[in-house]
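To start, the structure under review is shown below, and the notes come after it.
The complex is shown incomplete by one protein chain, all other protein chains being positioned as in the whole.
And now, subunit A:
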Amino acid sequence: MMFYETKNGNVKLGAGFLTGFLSLSLFSACEKVIDLKLDNAAPAIVIEGGVNDLNENQVIRITKTYNFYDANRFNGVGGAKVVLTASDGTLVNYTESSPGIYMSPKFKGKPGTTYKLTVNSEGKTYTASSTMPQKVILNLLTFKSVNLVDKTRKYVTVIYDDPPGIPNQYHSIIRFKGKVKFDVATDDRFNDGNKVNDILFYDLKDMVPGDTIAVEFQCVDKAVYKYFFSMGQNTAEAQPVSPANPPSNFDNNALGVFSAYTSSSRKALVK
């Protein structure tokens, strides 16, 4: 979907610019970290992971939610049984490598195959299915500079050829120094069959010449797209939507997502 993201990005930029401008010109707007009382919800299970088309140990992470003001951590849930079945009859058992991290033997997922993940944890069973789409390669990464009032912002752009006639969904992930910095879900609704340039609206202001950023470009199915798209909307700053948990493809009220995806990665040197 490239386009719409672009479009949303622009509206966001516009609105952000406007708000910024008003604030600036009135020299009074301000941001402040505040202490807000938040409830501590009962921990809920989160299952996250996927199967890709690379020959590697596929990983499923099972965690529980924890309190907002707790330190960020991997809150793993051990002792679960994780089984993957594929529409071609393959059955894969996962083993727990550390609490909450479950790994398969090395294997390569195949486009067109539907994978079903079954997780047994603490007496409950959770299942999710995902179909691996046909692969689209990330052709190129470039940088694009955008002038906003008196600031120039630099963004990374993904370039690929969208296959005509079929709906495609993509999930682009920016990593910097091994950490995920940004991800965005897009589809081809507005540019089916075209050579697409999609700006990833993540401000590279922290990067200095010589830094390398990595972009992983995934092809995902519709439910997974919806999950990541919805997650992105929750964090949109200019036009806050009424937030909700992104729609998971797991049953039994588990949070998280199971994705069968193709993966294509490139690195770019910041100049």
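Please note the rule applied: a contact is a pair of C-beta atoms (placed from the backbone, for glycine too) under 8 Å apart; a residue touches a chain by one contact, two chains touch by 3 or more; residues count from 1.
Everything below uses one rule, namely that contacts and distances are computed from a predicted model.
Colleague: UniProt names the one chain left off this complex as which of "Peptide/nickel transport system permease protein", "Energy-coupling factor ABC transporter ATP-binding protein", "Ca-activated chloride channel family protein" or "TonB-dependent receptor"?
Modeller: Missing chain, UniProt protein name: "TonB-dependent receptor".
Colleague: Pick out which of A:K81, A:K108, A:K124 or A:K195 touches the chain that's been left out of the picture.
Modeller: A:K195
Colleague: For the chain not shown, which residue from A:A86, A:V119, A:I173 or A:I213 touches it across the whole complex?
Modeller: Checking the options A:A86, A:V119, A:I173 or A:I213, the one contacting the hidden chain is A:I173.
Colleague: List the residues of subunit A that touch the chain left out of this view.
Modeller: 2-4, 6-8, 10-11, 13-15, 17-19, 21-23, 25-26, 28-36, 38-41, 43-44, 46, 48, 61, 63-69, 71-75, 144, 146-150, 173, 179-180, 183, 189-199, 226-227, 229-231, 233-235, 237, 239-247, 255-257
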